[in-house]
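Mind having a look at this structure? Questions to follow.
Complex shown without one protein chain; remaining protein chains in place.
Moving on, here comes chain A:
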Amino acid sequence: MDGPHDLGGKEGFGPIDVTSPPFRHEWERRQWALSKTSDKGAMGGSIDAWRHTLELLPPAVYHAVPYFEKWCIQSLCVLVRDGGVSLDEVVRAADATPEGPGTARIWSVEDAVEAVRANEAFFDADPGEPPAFEVGERVRTLRHGSPGHTRLPAYARGAVGTVTAHHGGHIYADLSAEGLEEGRHLYTVAFTAPELWGGTADPRDTVLLDLWEPYLVPA
C-alpha cells in the first residue's frame, strides 16, 4: 500500500538529529520491553502482519506521534481487533491505577538475554520452482504497488537494476501479512543512483534492495 510508512526518497524532512540515543523517555523503554514479551498470542501474529497493522495508522498520526508510541498503538489495535478487548477497556486502562500482580511468570535478566538468543528466526521457505533470474541479470521492478502489505518501496518501482545475489526461497511478505506462509525466490538487486533519482544523482552511488521474485520482470 502507498502508506505513510513508505518514506524512501520523500523530501522536506530536514536535518537528522545525529546525536540521538536509543531512548529519551522511560515510557519508551517500557514500550520496547512490552514489545519483547507481548509479540505473541492475541497481541502478535507474523512480523509482516505486525508491520501492516502499523502501516494502516492514519497518515497524520503516523507522522505526528513518536516512534515507540506507534508500537504501542499497534499493539492496542491488535488487542481490540483480535484479542477480545473493547475500546472502553483500553481507555479505562489508561486512566485507572493498575491492580493486581497478574499471572505471568517473572523473568530474570538472564531469562531475557537467553530469550533474545533463542529468538533467532529463519525465513527460508521452498518456492517450489526454480529461480527465474540469476546473478548478473538485469531486472525491472513492477510499476504498480500492491494494495496490501508489500516490501517493494515506491521509490524503487519501475526501475531497472542488476541482481547481485540470490538468497533462495524466503517467506513472501505480501502473503505472510495475510496469514499465508509461502516461499518465493528472494534476490538482492542493485540500482544506480541516477536510475532511481535522475541524472543529477551521483553515478558512484548505488542502492541495494532485497526483493522477492513477484516484484520483478526481465529488463
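Note that a contact is a pair of C-beta atoms (placed from the backbone, for glycine too) under 8 Å apart; a residue touches a chain by one contact, two chains touch by 3 or more; residues count from 1.
Following the convention adopted for this analysis, contacts and distances are computed from a predicted model.
When the unshown chain is looked up in UniProt, the name that turns up among "Sugar ABC transporter permease", "nitrile hydratase", "4Fe-4S dicluster domain-containing protein" or "Spore gernimation protein GerB" is "nitrile hydratase". Residues of chain A in contact with the chain left out of this view: 1, 5-11, 13-27, 29-34, 36-38, 40-43, 47, 49, 51-54, 56-58, 61, 63, 65-69, 72-73, 75-77, 79-83, 85, 87, 89-91, 93-96, 98, 100-109, 111-113, 116-123, 148-149, 151-153, 155-156, 167, 170-171, 173, 177-179, 186, 188, 190, 196-197, 202, 204-212.
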